[in-house]
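Below: one structure in structure tokens.
Every protein chain of the complex appears in place save one, which is left out.
So, subunit A:
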Amino acid sequence: MSLNLEMKHSRNVLVVRLNGELDHHTAEQVRYQIEDELGKDRYFHLVLNLKNLDFMDSSGLGMILGRYKKVSQLGGKMVLCSIQPSVYRLMEMSGLFKILPTFEDEQTAVSACGVAS
């Protein structure tokens, strides 16, 4: 089982699409790839598109919270979009939505970041 990551940018927003399963084994690679891209200083905000994320556990929560800390320390905004029901349930249970706004689709999520910048 693996995870595949697609990145694109829309002005100063980095959009990351996660496809597959996010667990302890795959979270590390995702963390490095996102940190690497954010380190290029072209981006300010981060959108995670979870449309094709089929599974996630607490390792995924940790990875998401870690990115949230980094992005918000630098004054950026981080939002989520297109979350599948099973992943949504875990996030809701964990109280993640108290910190991270979530949107129906990628476009709305990207413009939500734009409004804040």
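As a working rule, a contact is a pair of C-beta atoms (placed from the backbone, for glycine too) under 8 Å apart; a residue touches a chain by one contact, two chains touch by 3 or more; residues count from 1.
As a working rule, contacts and distances are computed from a predicted model.
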item: Protein that the absent chain corresponds to, by UniProt name, given "Diketogulonate reductase-like aldo/keto reductase", "ABC transporter family protein", "Anti-sigma F factor" or "Spermidine/putrescine transport system permease protein"; value: "Anti-sigma F factor"
item: Among A:33, A:72 or A:94, the residue in touch with the chain that has been omitted; value: A:94
item: Per the touch definition above, residue among A:33, A:86 or A:107 touching the missing chain; value: A:86
item: Residues in subunit A touching the chain absent from view; value: 1, 21, 23-25, 27, 31, 55, 57-59, 61-63, 65-66, 86, 89-90, 93-94
